[in-house]
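Inspection log for the structure reproduced underneath, given as structure tokens.
One protein chain omitted, others in place.
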Amino acid sequence: MEYTLGEIAEITGAELDGDPDSKIRRVSPLQTAEADEISFLANKRHVQYLKDTKACAVILSAENKARCHVQTLVCDDPYLAFARTLRHMHPASTFTPGIHNSAVVSEESTISTSAHVGANVVIGAGSKIADHASIGPGCVIGKNVVVGENTTLVANVTLYDGTRIGSKGLLHPGVVIGADGFGIVKDRGEWLKIPQIGTVLIANDVEIGANSTVDRGALADTVIENGVKLDNQVQIGHGVKIGEHTAIAGCVGVAGSTVIGKRCMIGGHSAISGHIELVDDVIITGMSGVSNSIKKAGIYSSGIPVTENAKWRKNIARFRNLDEITRKLLQLEQRIDESSSD
Amino acid sequence: MEYTLGEIAEITGAELDGDPDSKIRRVSPLQTAEADEISFLANKRHVQYLKDTKACAVILSAENKARCHVQTLVCDDPYLAFARTLRHMHPASTFTPGIHNSAVVSEESTISTSAHVGANVVIGAGSKIADHASIGPGCVIGKNVVVGENTTLVANVTLYDGTRIGSKGLLHPGVVIGADGFGIVKDRGEWLKIPQIGTVLIANDVEIGANSTVDRGALADTVIENGVKLDNQVQIGHGVKIGEHTAIAGCVGVAGSTVIGKRCMIGGHSAISGHIELVDDVIITGMSGVSNSIKKAGIYSSGIPVTENAKWRKNIARFRNLDEITRKLLQLEQRIDESSSD
Partner (left out) sequence: MEYTLGEIAEITGAELDGDPDSKIRRVSPLQTAEADEISFLANKRHVQYLKDTKACAVILSAENKARCHVQTLVCDDPYLAFARTLRHMHPASTFTPGIHNSAVVSEESTISTSAHVGANVVIGAGSKIADHASIGPGCVIGKNVVVGENTTLVANVTLYDGTRIGSKGLLHPGVVIGADGFGIVKDRGEWLKIPQIGTVLIANDVEIGANSTVDRGALADTVIENGVKLDNQVQIGHGVKIGEHTAIAGCVGVAGSTVIGKRCMIGGHSAISGHIELVDDVIITGMSGVSNSIKKAGIYSSGIPVTENAKWRKNIARFRNLDEITRKLLQLEQRIDESSSD
């Protein structure tokens, strides 16, 4: 496939300084781009690569235009323009409607004739697969599940009975939606399981990464609102509510009954305690622990970055006594205050 | 289905102040309960909802009875009574005995006639599926595996050769039992794999959450005792032993050869090092790191909760120099001691 710079300018809304008929075949990084490729500058650290790039053209912001010796597409948000270019060149893959003959589909389910049901899929009674949805190989869909229009389950996804996925969703392999929440109570020294009778409601345009899990509610439902993006290996506990357009990076765990607001961003490997609330527009940097509600938008952090092991050992030893160290300081201050007031 | 308050009083052992013939249909939170629903008060924070509840009756402790204007069921442990009520209303789902015709079951395996084997299940030679066990769609069971009575593998669970699961177990989708432990040794600059010849022994009444993994032992077996509950995305290393009635929350990792005692509780996202021992009745709060043995029952913690990013940056910079800061303090103390002894 070939594209022209004029076409890219139109799609991205960028201002082209160059020949609109120049032909490109793909997008490449500044360092490796060749004469039939377009590149982009969206990260300050990559300015250094601008002077030697062999790209046909570069998408960049106005401030960097002067430094670029090849054709340019100038716009306010080069990363967004890059994304739009890629989306234009790589539209979502299509699939053939129909049900594979190895699929085990309940006669009491409703499968749209425009939907795709792949090899070895299992679909239970009462479930509905909407128009243009695609259920990839090995997926297991329980009873009374709804999968919305244009939603794709890539492969080996499991949806429990009664869960609902909206339209334009994308669930990667290994995702499990609607497993029992971790609801147990001590009964004479042993754990008694509490039936988890809520379900999971996932709205539209939600992407869930490989091997992520979203538990069903205990009483109230677990809710994932429109446009939420979950990376791989994310764990969402029972009864959690995640507000629209919130993004959660890989390996994050959110414990039960917590409410996360809209447009939040949670950095990778963070842990969010249960029964708390984060308001809209909260940003948590990676590897943080959130154990109390956050009532004000802003950036919050708690991870500790590495140091050399020898130094760390000493610092840790001090940390273990930080309260005593601080008390000693306060006593010292008092002694000095007293002695100077003598 | 309809239930009476008298019936609930009997099941829970709670003392009913109200009409035993009052009919209820389900359990709901205080805030949303309607006239045909029962509610419960098990969390101090929810006392505020008591005065406006429309529930038919509320399960609560004696101390809160006076604040409740609707019918009451008084007991010592309202959360346990709530669990019993739910279990009464929502008995475990039943399944149809028999082997689905798409399942690939070795002729040399033994499947109870009361067991259920779902679509696309694979079962190897020498394996035994006991009475009333249910193997859901897509599960892969190796050779010489034992699945005990009344145990359920929901879907897409993988059991390696030789692993044994006791009775009344519940394994959620994506669970992998018996994969090789991380046993490698350096051999002239490259890693040589050490065969993992132990197996995994899981006792009775064990629940394992979605996408959790329990590795087989290197030499000795990995052992999960009766009544242990593992949440989602928990990783149990090779040769680990977990004592009965211990509960481990989501995203926890336990490294190889570690022994965890009975009735322990490990908070979410914690990490437990290998080759250590935690005695019985240890509680680890969420996001903690345990790198040494714990020899005394009690509560242990190490996670650091978030602060505003700007403040965190300053604190982190100090933490990196905590040893030097402390030395400075000690020197200062010495100077003052010396000057005051002058």
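Order as written gives the chain letters A and B; numbering starts at 1 within each chain.
Assume contacts are C-beta pairs under 8 Å (C-beta built on N, C-alpha and C of every residue); 3 or more make two chains touch, one makes a residue touch a chain.
Computed from a predicted structure; not experimentally measured.
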TODO: May I ask which residue of A:P29, A:P97 or A:G126 touches the chain that does not appear here?
DONE: A:P29
TODO: Could you tell which one of B:G148, B:G174 or B:G261 touches the chain left off the display?
DONE: B:G174
Open item on the list: In the whole complex, not just what's shown, which of B:Q48, B:T110 or B:S291 touches the removed chain?
Closed with: B:S291
Task: Sites on subunit A contacted by the missing partner chain, in the whole complex - done: 27-29, 32, 45, 77, 79-80, 82-84, 86-87, 89-90, 100, 102, 118-120, 136-138, 154-156, 170, 172-174, 205, 207, 209-211, 227, 229, 231-233, 245, 247, 249-251, 263, 268-269, 286-287, 303-309, 312-313, 316, 319-323, 325-326, 329, 332-333, 336, 340
Task: Residues belonging to subunit B that touch the chain removed from view - done: 102, 104, 120, 122, 138, 140, 156, 158, 160, 174, 176, 179-180, 182-187, 189-195, 197, 211, 213, 215, 219-220, 233, 235, 237, 251, 253, 255, 271, 273, 275, 283-285, 288-292, 294, 298-302, 304-305, 307, 311, 314-315, 317-319, 322, 325, 328-329, 332, 335-336, 339
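Please note the rule applied: only the chains that are shown with their structure count from here on.
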TODO: Could you give the separation in Å between the centres of subunit A and subunit B, each centre being the mean of its C-alpha atoms?
DONE: 25
